[in-house]
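Before any comments, here is the structure.
All protein chains but one are shown in place.
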Amino acid sequence: MLELEVILIFMIVAAVMAMEIEDLLSSVIALGAVGIGLTLEFLILRAPDLAITQLVVEILSLIILIRATVGRDVSPVKTGIKWGYFAFALLFVSVFLWFSYQAIMGLPSFGSPIMKVGSEYISEGVRWTHATNIVSAIILDFRGYDTLGEATVLFTSVVGVVAVLRMVGKKR
Amino acid sequence: MSLYILCLILFSIGVYCLLVKKNLVKKIVGLGIMDYALNLFFILLGYRWNSDAPIMDKNIVITSFVDPLPQALILTSIVIGLGVTALMVAIAVRIYEKYKTFNIDEIRRLRE
Partner (left out) sequence: MKEQGMSLIVKRVTKITVSLIFLFGVYIVLHGHISPGGGFAGGVIIALSFIHLVLAFGKETALKRLSEAAASVIESLGGLFFWGIGLLGLFAGGVFFINVLPKGRPFDLFSSGSILLSNVAIAMKVGAGLFAIFIAMAVLRIPVDEGDKQKR
């Protein structure tokens, strides 16, 4: 699976660009490139539902982020990098990388999952739900309660956005 | 194994961006990168060699499927990520309306 590594390295390069580029609009568009790379990865990893959802969500979040940045503070503020922060962040990231490397060494190797519940869903899912898309059967039947919680989170965020943005709109 | 490590590197780029950058939009970008790396890590965990997407077909009998449970969890996580991004952007826009800048050092200076 060499293509997975190649696309992941492309995503890393795009992420570094999104982090280091001065212009905010270019940064947001580089984030969009990371998302498109993620869509390709999902497609190669046999997750077409996720690829469709990630593609459309990526377009929408790009529209929202561009709407937030365009016409605003585009002139980059040159502030000298604070070495204290830099060293602290580097230390934190390296400690995090070390511990997660230890954790990854305990995982089963790539390509052979050992979770039992997944095989149970596959063998029994169609008999119980008569839905042939097993991902759909899981999110809406076996784990409908999770999806209800997700709907609540989305509702809360929509209410939050409308409330935060409308406060000024009424005042003017 | 190298895929997991590359995925971790992507995640730590997001963490670094969140910690070091002073711009609010850059912080949102860092959180988005962390979100992507996490989603990708879950799907990598569920992959099985030489198998197909967990969708049955009428004519072909498929014997080996990838693990559908991480896909189901991440499907909801993607949409939640969009909601969280929208909320963060809304709050950043409000802060910009008040202080006319995205830089948190400036905001801290102006607040005093």
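Order of writing sets the chain letters: A and B. Residues in each chain are counted from 1.
By definition in this document, contacts are C-beta pairs under 8 Å (C-beta built on N, C-alpha and C of every residue); 3 or more make two chains touch, one makes a residue touch a chain.
Because the structure is a prediction, the values reported are computed rather than measured.
Touch with the chain omitted from the figure is made, among A:11, A:45 or A:64, by A:64.
Although one chain is not drawn, the whole complex shows that of B:3, B:17, B:33 or B:53 it is B:53 that touches it. Although one chain is not drawn, its touching partners on chain A can still be listed: residues 48-49, 51-53, 56-57, 59-60, 63-64, 67-68, 71-72, 126, 128-133, 135-137, 139-141, 144-145, 147-148, 151-152, 154-155, 157-158, 161-162, 165-166, 168-169, 172.
Seen from chain B, the chain kept out of the figure touches residues 53, 55-56, 58, 75-76, 78-79, 82-83, 86, 89-90, 93, 97.
As a convention for this text, only the chains that are shown with their structure count from here on.
Averaging Cα coordinates per chain places chain A and chain B 2 Å apart. Considering their complex, residues 1, 4-5, 8-9, 11-12, 15-16, 18-19, 24, 27-28, 31, 34-35, 38, 41-42, 45-50, 53-54, 57, 60-61, 64-65, 68-69, 72-73, 77, 79, 81, 85-86, 88-90, 92-93, 96-97, 100-101, 104, 107, 109-113, 115, 117-119, 121-122, 125-126, 132-135, 138-139, 143, 146-147, 150, 153-154, 157-158, 160-161, 164-165, 167-168 of chain A touch chain B.
Against chain A, the residues of chain B that register as touching in their complex are 1-10, 12-17, 19-23, 25-26, 28-30, 32-33, 36, 39-40, 43-49, 51-57, 65-69, 71-76, 78-87, 89-94, 96-97, 100-103, 105-106.
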